[in-house]
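Just dropping this structure here.
Of the protein chains in this complex, all but one are displayed in their positions.
Our next item is chain A:
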Amino acid sequence: MKIVIDEERCVAAGQCVSAAAKVFDQREEDGIAVLLDERPPAELAPDVRQAAAVCPALAIRIEE
């Protein structure tokens, strides 16, 4: 699994961090989502999918 974040779309809602704090964080200066782990281990896949599903800006893309 590989994750791509579209920074232009991100609205800094913080939903991805709520869903998968081991994979996503928010940049201090503008709240834009940052990836802590671009290729997370399989056990985090459900959390990552949840993060993508609750992102209000549809800014998270998952490449399987």
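Going forward, contacts are C-beta pairs under 8 Å (C-beta built on N, C-alpha and C of every residue); 3 or more make two chains touch, one makes a residue touch a chain; residues count from 1.
Quick note on the criterion: contacts and distances are computed from a predicted model.
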item	value
Undisplayed chain, where the name is taken from the UniProt record, one of "Alkylation response protein AidB-like acyl-CoA dehydrogenase", "Dihydroxyacetone kinase subunit DhaL", "Metal-sulfur cluster assembly factor" or "Cytochrome P450"	"Cytochrome P450"
Residue numbers in chain A that touch the chain omitted from display	11-15, 17-19, 25-26, 28-32, 50, 53-54, 56-58
